[in-house]
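The complex appears here minus one protein chain, its other protein chains still in place.
As written, the chain order gives the labels A and B, with residue 1 at the start of each chain.
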Amino acid sequence: MKPFEFQRATDPSEAVATATADPGTRYLAGGTNLVDHLKLGITAPERLIDITRLPLDGIEELPDGGLRLGAMVRNSDLAAHPQVRSRYPVLSQALLSGASGQLRNAATTGGNLLQRTRCVYFQDVTTPCNKREPGSGCSALGGYTRYHAILGASEHCLAVNPSDMSVALAALDAHVTVLGTDGERSIPVTEFHRLPGDEPNRDTVLEHGDLITAVELPALPAGTRSAYRKVRDRASYAFALVSVAAVVDFEDDGGAGTSAGPPTFGTVRLALGGVAHKPWRATVAEEALRGAPATEENIRQALEAELAQAVPLHDNAFKIPMARNTATAVLRELATGSGTGTPTPENREQP
Amino acid sequence: MDAEITLHVDGRERTFTVDTRTTLLDALRDRLGNTSPKKGCDHGQCGACTVLVEGRRINSCLALAVAHDGATLTTAAGLADETDLHPMQRAFLDQDGFQCGYCTPGQICSAVGMLQEANAGHPSAVSTGDGPTGTPLNDEEIRERMSGNLCRCGAYVNIVAAINQAQQAAPQVRQES
Partner (left out) sequence: MTVQHTGTAGQDLERIDGVAKVRGLAPYAYEHQVDNPLYLHPLQATISRGRIETIDTTQAQAAPGVVAVMTHLDAPRLAGTDDAELAILQSPAVGFRGQFIGAVLAETPEAARAAAALVRVEYTEEPHEAELRADRDDLYAPEQVNAGFPTDTRDGDPESAIAAAQVVVDQTYTTPFEHNNPMEPHTTVAQWVGDELVLHDSTQGVHPVRQTLAPVFGIAPEKIRVIAPNVGGGFGSKGVPHAHVVLTAMAAQRSNGRPVKYALTRQQMFFLAGYRTPTIQHVRLGADASGQLSGIIHDVIEQTSRIKEFAEQTAVPARMMYAAENRATSHRVAKLDVPVPSWMRAPGECPGMFGPEVAMDELAEACGIDPIELRVLNEPDIDPESGKPFASRHLVECLREGARRFGWADRDPQPRSRLVDGWYTGTGVASSTYPARRQTGNTARIRHDRAGRYSVQIGAVDIGTGAWTALTQIAAEALGCNAADIDLQIGDTDFPVATVAGGSTGTTSWGAAIIAAAQAFRDRHGDQPAVGAHAEGEAGENPAAQEYALHSFGAQFAEVQVHADTGEIRVSRMLGVFSAGRIINPRTARSQFLGGMTMGLGMALHENSVMDPRFGMIVNHDFAEYHIPTNADVRDMEAVWLDEVDEHAGKLGARGIGEIGIVGAAAAIANAAYHATGIRVRDLPLTADRFLA
């Protein structure tokens, strides 16, 4: 870790001005990813600007019924917020399925959006990596790819975005509020993260010096149901193999179904995690399911259509059936009204 | 580059100079001689370094000391008076909630912070619906909420028993959210 200067920001605009003028500056928020990377030598800034004491830690209701989440709200506080839990369960569940209690107490909304990949080659500076060192090559090509992308990858990078929160935000059509030298702008989460293309060093569309100040959640129609489901290699405290965020409403009565058959989907918003360089909005499946009866067959076919474009790697072909099955299960459960993803077997035993 | 900071550690005010690169964990262990929090991975992946900062549990290995100037910290060494044990420490002893003891101070700080979170209404990944949370937590809730603290000796069964003992001994709170 190279020596760096430490500053504490007192005003967002000043912080942006300082950071924009100096390419060696990085913002420090919860530190759970940045300090990790400082130690690994993945990044070596000359100056850190601590933004945690900026007044960006509130959660406010918006006039249109949405919610504005301050960028410095800690993940644990966001997940526990009553409005988030009751109106956006997909977001609360996604946050709680990520990391650990300790990390969620430190990590922030803005920092989570900028979480970098867990690709093992990215994290080891002794191996080539285009994301870490543009032009050096991609070690994952021909390497260990269990956790890598099946959708949207390029020959330059096979990495996946590790955030759970971002997958939920993508399914919610949330917007990121960004402060730059030209003032604030709003970026849809679905356009915030990038596919790698030939510039895998860029995870997002942000320019150097841009400061995330908030995330805005849109109001959701009455009767909307949402859920997040994460499949991973241990029961907790592990990154996703595959995750699914779903936000749906129904054309009939709000979705419980009737004896006559399953309900009919209205709008379906579905995002997949663990499969791509960004949260993957499953637009092909969404389109196929809009206005369709929520039958097992329809859901499965829609996912098959979505995943027809998947390109599996040496170690991760399983992600195709895993994503299909997991998304099918989440949508099935939302349609039948359980709405909270699959509980563990143990919790089912306990009333 | 150096900076002077003040930390309130286990009831004592400590003002000292640190390298800006120094983590809270290294500041405690190498500078202040408080080796109660342990270094197991140094990357937020094991929880052995868990301390309470303003009452909340965090991984001190991923916190820069300079960014916590003025903070109040509690380590397992400061949970109780020198002549006494915190009920959670007593419970870990009674239930044999450890073997080698290296992850233990972090487990105990984490457990104390975790029960406070539950009492403040924080849900976990296994909480169902948007209903109330609070103590006493069932075993599955304890396991999920304690999963940020790895124990290679495999004392989890007894750690859960210890937390159960401690939460039964403490006032129980149902938190309506």
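In this section, a residue touches a chain if its C-beta (ideal position, glycine included) is under 8 Å from a C-beta of that chain, and two chains touch if they have at least 3 such contacts.
All figures in this text were calculated on a predicted structure; none of them were measured in a lab.
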item: Residue of B:L24, B:I58 or B:A76 in touch with the missing chain, whole complex considered; value: B:A76
item: Chain not shown, touching residues in chain A; value: 1-3, 39, 41, 118, 120-121, 123-124, 126-127, 139, 142-144, 146, 231, 233-239, 241, 318, 321-322, 325-326, 328-329, 342, 344-346, 348
item: On chain B, residues whose C-beta touches the chain left out of the figure; value: 19, 21-22, 26, 29-30, 33, 35-43, 45-46, 48, 75-77, 79, 85, 89, 92-94, 96, 98-105, 108, 139-140, 142-144, 146-160
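Following the convention adopted for this analysis, only the chains that are shown with their structure count from here on.
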item: Chain centre separation in whole Å, for chain B relative to chain A (CA means); value: 27
item: Touching residues on chain A, where the partner in the complex is chain B; value: 1, 3-6, 8, 28, 31-32, 35-36, 38-40, 48, 50, 52, 76, 79-80, 82, 85-86, 89, 92-93, 96-97, 99-103, 105-106, 235-237, 340, 343-344, 346-347, 350
item: In the complex with chain A, residue positions of chain B that touch it; value: 1, 3, 19-21, 23, 42-44, 47, 50, 56-59, 61-64, 66-67, 110, 113-114, 117, 120-130, 138, 140, 143-149, 177
